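Incomplete set of chains, arranged as in the complex.
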């Protein structure tokens, strides 16, 4: 959507220096930007790139003057730029429609302005909130619920009963609600332990491509508001993940583990069964948190078995001598 | 399906204490259970939860009396509970149908009572056994065979020629029979080595969401009866996996490795090319078994490079001092 620099600044509660009436229509990096793209400058080493850019409007720290360009002043230019992008890209979608090839059960309830793409299957007793977009090939199993203003990209699978909040975005290939991995060995074979719990996902969550989130066995798997999960992550049965926690690609979280709020998990980390990662803790990339372990609030752990970063560095430094 | 406590006990060859005529219709954890759900008690610390539960029927160790509840006595209550769940959930499915949008080749042979969901594609010369359920969006490539009483959840892909046994369950996003990863470098580029073998999967296997199982290059990839594979696991070309082996999420098994029977592999483990993991061995989570290595029967290995657990602990203990 096209906005003036001033409108963007008002949205950001920021000050404009220079011509506030110029239009911005998108965002870009300095080299790719056209005249009407917004760019940002957050470090002096990028000043040259910004000066040479065709963009006419820059988000920058207060007091930054760039010849010939309008400046929107922000203490954290990268944050302001991200927020401006969300503002500029707000709902310019086409008119919502349900594609003729979508198979929507008669008992499913779709809110106003829901968009359903080609070859979507929506089963019985599903509820979809207002303004949600469900793209091609999505499968929404019986009794699932999806909130308002969500986006399911092409080819998302919700097993029966999965519950999704508002404004949540799920990328292609994600499977929500597959059976957890639990067996009891007896009489020479594995017997499947019942996997009949649910998955509950909050508001403003984003889930990356081909990630899998299993349903609870007897209880539920729960992902709180604002959680961000990257591609190819495994979330096992009965896991709970607290608000605003961020989990990088290919991480695996085993059954019944509990992650607090604002936890950071690096890529390819492994968290064993029944672990507890407290609020604000960080688990390094490829770290392995062993079964039943607690990582204290604010702690940073590394390595396998995962231990505090300082200890890891000390041991490793010693080994290298 | 609704059964009396006594019917469940007869199935389990167990004894009922209390009123054997009460009905059970499902299973649950103590807190979520309704009056007609079956619950279990396997450890004294859970006694309080069970006493407070609305459930009227409990599987518990012989001699466990709980006021007001019927008890089904079993030496291993969790195992008996898992078996009872399978008994209660037996085939209560709707009448099997082939959905009008399914595209089934004229030369495909479907057994009696096969159920085919919307937007399924079944190619030429496919055989599907009696009672099998193929859910929405499955792709069954030319010449594949699926046994009786299998369940393919929504969006399973079988490349041409994949062979699946009876009572096997495959979850969403699984790809069976993709090309193995093999190239020969020459004349400045990679030439693909032929990947024309098959995948053969046995009876009573379960395969988790988004797992990939490659076809053999010239030989075959083989997964024996009763194997359980979690989500996002990679099984490379020409791998053989023995009966009742269990493989946790995100593990990778490289080309031509052979796993015996009743092997346990933890999450995110990596097994190099041409390894041999003998019957009953265990590979710890995140362990890395290096190329060509043998893990002896019953051995437990940990770490990268994987070594016996005792040795790993000794080395690690020493490092931490």
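Letters are used for the chains, namely A and B, taken in the order the chains are written, and counting of residues starts over at 1 for each.
Here is the rule we use: contacts are C-beta pairs under 8 Å (C-beta built on N, C-alpha and C of every residue); 3 or more make two chains touch, one makes a residue touch a chain.
Model, not experiment: these values are computed from the prediction.
Visitor: Count every copy of the one sequence in the whole complex, not only the 2 placed here.
Guide: Copies in the complete complex: 3.
In this section, only the chains that are shown with their structure count from here on.
Visitor: Could you list, by residue number, the parts of chain A that touch chain B in their complex?
Guide: 103, 119, 121, 137, 139, 141, 155, 157, 159, 173, 175, 178-179, 181, 183-186, 188-194, 196, 210, 212, 214, 218-219, 232, 234, 236, 250, 252, 254, 268, 270, 272, 286, 288, 304-305, 311, 315, 318-319
Visitor: Under the touch definition given earlier, write down the residues of chain B that touch chain A in their complex.
Guide: 26-29, 32, 76, 78-79, 81-83, 85-86, 89, 101, 117-119, 136-137, 153-155, 171-173, 204, 206, 208-210, 226, 228, 230-232, 244, 246, 248-250, 267-268, 285-286, 303, 316, 319-320
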